[in-house]
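Mind looking over this structure? Questions follow.
Removed from the display is one protein chain of the complex; every other protein chain stays in position.
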Amino acid sequence: MAVNLKRSSGTGASTEQIQRRRMLGWLTGLGLFGSGILSAVSNFVFIKPRATYGQPQRFSIGKPDDFPPGTRATLGARSLCVVREGNKIAALSTTCTHLGCIVGVSDTGFACPCHGSRFDQDGTVTGGPAPRPLPWYKLTLAPNGELEVDKDIEITPGSYLSL
Amino acid sequence: MRIALAIGTFFILLIHGIVFYDQFFHRWERNQTAYFDQARAMAKSDAERAALSDRKPRIEQIVVSNFGETRVDRCTTCHIASDDPRFSTYAEPLKTHPYSIAMGDVQKNGKWERRHKFSEFGCTVCHDGQGRGLEPKYSHGEDEYWPDPLLGHTTQDSWRKDYAPKLKGKEYLEANCAQCHTDPGFAGTATVEKGRKLFFATNCYGCHRIEGLSDGTIGPDLTEVGKKWKLDYLWGRIADPRAILATSIMPKFNLKDDEIKALVIFLKSRKGRNFAETEIQRYKVKLTGGAELVQATIKPVEIKPAEMLKQGEKLILDRACTACHKLGARDGGIAPDLSFEGSIKDEQWISAHFKNPKSTMPDSIMPTFRFTDDEFKAMTAYLVSLKTAPALTNGEATYKALCLRCHGDKGDGNGPIAIHLDPFPRDLTKAGFMNSKSDTRLVNSIRNGVAGTSMPAWGKMLDEEQAKGVLAYIQTAFTKEPRRELKARQIPEKNPIAMSAESVARGEAQFVNRCAGCHGKKADGKGPNSLDIQPKPRNLRNARFVDSVDDRRLFEAILYGVQGTAMPSWIDYGLNNNDVGDLVNFIRAINQKPKGGQNAGTNQ
Partner (left out) sequence: MSPAANPIPPKPGLLTALKELPKNVWNSIFRNPLPSNDLEKSATSFTNFFLHIHPVKVHKHSLKPTYTLGLGLISFFLFVILILTGILLMFYYVPSTTQAYDRMLDLRGTVAFGMILRNMHRWSAHGMVAVVFLHLARVFFTGAYKKPREFNWVLGVVLFLLTLFMSFTGYLLPWDQLAFWAITVGTAIAGYAPVVGKDIQFLLMGGTSVGQEALLRFYVLHVAVLPAILTLGISIHFWRIRKDGGLSRPPEADATPALEFSAPAATMKVAGPESRKTYGLQGLVRGPITKAGQVPDNTVFSWPDLFRAELFTFVITLSAILILSLLFNAPLEEPVNILHPPNPAKAPWYFLGLQEMVSYSAFWGGIGIPTIFVVLLFITPYIDRAQTGVGKWFAKERLLANTIFLTFVLANIVFVIIGTFFRGPNWAFVMPW
């Protein structure tokens, strides 16, 4: 039984052959590594849904006439509050920025029933643990004449859509 | 091996690359980018431009839970401009969905407003198709496995090529309109209404049941037919029933393409439950079996004795008898001529036939209609009054006027309506049969008919001489072979074996042993071998027929066979007069009327 402790790969291989072998080894490794990276990325892309299973994030809420001036209407299922002042209209989130409860409309603005956060009519925090004001969502007038809210896009609080 | 490994791993890397690349370049992304570009160019204000600036291609979807099961419609991912009026002149997929007053859209200040908002209705509730797909092949339902391709737009490759073009058109969408707009008078569903009327006018209602409309029991229940079948199948089943199911007894009705189309659209609208129905409405219909609704469509008529004939005539026409039968100029081309019914049938027969067609002809395909007794009386009275015979100048003219409809212009029994008759009309070209029967017997068949079959007794219309004339014409024109001398056969005139339980039992044993293969275990002519035999084996439970033939004829048929048919000569297989006597007793016994009861349709 032969035990070879010399640091060389195999017997009788010329340096050229060794070089070639090493090169091929690297190529194989690179191929496998590259495939591995690509499949890892694809797996990540795979498990991130491209279309959600709930209601879509961008949706129509009706015509501007449905919200006469002075309206503060909450759309419960969409957790949204539509505010219209004169010809200016905006859509505020009613999801508390603290831990995600749904805030209720109060005289002074909004109040969260879970941990007592309070917001004024523009959604600015006036009390409680909420760290940020209520988000304002992008509101546009779609070509078909209906208002469209995109909950994926937040805009600066206070920027209304002029009709 | 090292090289192979290196190549192999790079190959895998390559495939990964292809798959990866493939996932990030979609047709819908190009559509959306094109839409954003066009819309930006059209934008009139900064606000509009700003509204577009944040839009990135992504999968758009409408989730609709108002109508039946929740639908996820991602159609607007490609058809992203469908609700943008500025794109009305563009080509699909970037085209505005047309506005239409018929659909309830209104124009206000030059701007259209939709009656059916896409965000509430989605797309597939009207158009069908597969809302979840993102490739046209799948989303439009071109994939042969998808049950609802876009109505009136997409046809699948597996559909018959000659039907496919006829299955396109906006009218087909009415089938889905009718899911909510169930009012028959609704303007938007005119074709559905036309189909509904045809359903009654062509007598579909006689055989088929649709909950709340009709209660036929012969054919399949069509209450949910629109949910189960695609357009091509519906069309095919109406246009050529036997092409899809060779054993179908559904007749091929004489319908024009636009009539078939209306029927198809009507049937496609039958999806069981309408969106417009409430649970309580359905429950009420269930409680009454839908009888009220059926009567709302087929209204019973009150018969006044004085106007009986007239009312009978009207009923015969209204209730669509001529969808199958011939009556004067009207001809359904499926069932016998009723134009001179009074001369060949009596009132009793017609009345019995009306109430239960199988009581007079056990194998008739005519459905049993549930009309009132008075209505039947009026219709019978009208038919009895029809006695005008056509001109019967000579044998040939008589054959053409009376016999051709069943026996065919070539005399081979393949007349226009023959496939709907059971037993099949006799093939008159088969010399084997024709020359094994005496002239007397044949003339007898013409004048007295064959009981229990569609062959009527022509005796009231044809005297002895005329009948002989017809027979002579048949023999020269069809049978052709000259008559031969009849073989002398030893046949007992009367059954020598007395009727007794033992004899019947012996006969039954013989029957099961020798006859059941063709005539069936129940002697109804539907044995396992009967499928391949033409003419079909005789139904020996046809009491009217069996009662009409004497022992001698039964003995002759069994002992010496029936030439020109599959019935062999059993004397060659060792049956003697005693065995046949037992068999005849058995056949007679199963056709005896049960005491006190009626010998109604015995098969099935």
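By written order: A and B. Residues from 1 in each chain.
Heads up, the rule we're going with is that a residue touches a chain if its C-beta (ideal position, glycine included) is under 8 Å from a C-beta of that chain, and two chains touch if they have at least 3 such contacts.
Computed from a predicted model, the values in this text were never measured in an experiment.
J.: For a quick check of understanding: of B:29, B:135 or B:259, which residue touches the chain that isn't displayed?
T.: B:135
J.: Using the touch definition from the top, which of B:34, B:47, B:72 or B:533 touches the missing chain?
T.: Selected residue, touching the omitted chain: B:72.
J.: Quick one: which of A:43, A:71, A:106 or A:159 touches the chain that's been left out?
T.: From the options A:43, A:71, A:106 or A:159, the contact with the absent chain belongs to A:43.
J.: Would you write out the residues of subunit A that touch the absent chain, in ascending order?
T.: Interface residues of subunit A facing the absent chain: 1-9, 28, 42-43, 45-51.
J.: Considering the whole complex, not just the chains shown, which residues of subunit B touch the missing one?
T.: 1-2, 4-5, 8-9, 11-12, 15-16, 18-19, 23, 59, 69, 72, 74, 130, 132-135, 138-139, 145-147, 228
Assume only the chains that are shown with their structure count from here on.
J.: State the interface residues of subunit B toward subunit A in the complex, per the touch definition above.
T.: 2-3, 5-6, 8-13, 16-17, 19-20, 23, 39, 47, 51, 54, 58-63, 72, 74, 83-86, 111, 113-114, 117, 119
J.: Note which residues of subunit A are touching subunit B in the complex, please.
T.: 21, 24-25, 27-28, 30-32, 34-35, 38-39, 41-42, 45, 50-51, 54-56, 58-60, 138, 140-146, 150, 153, 161-162
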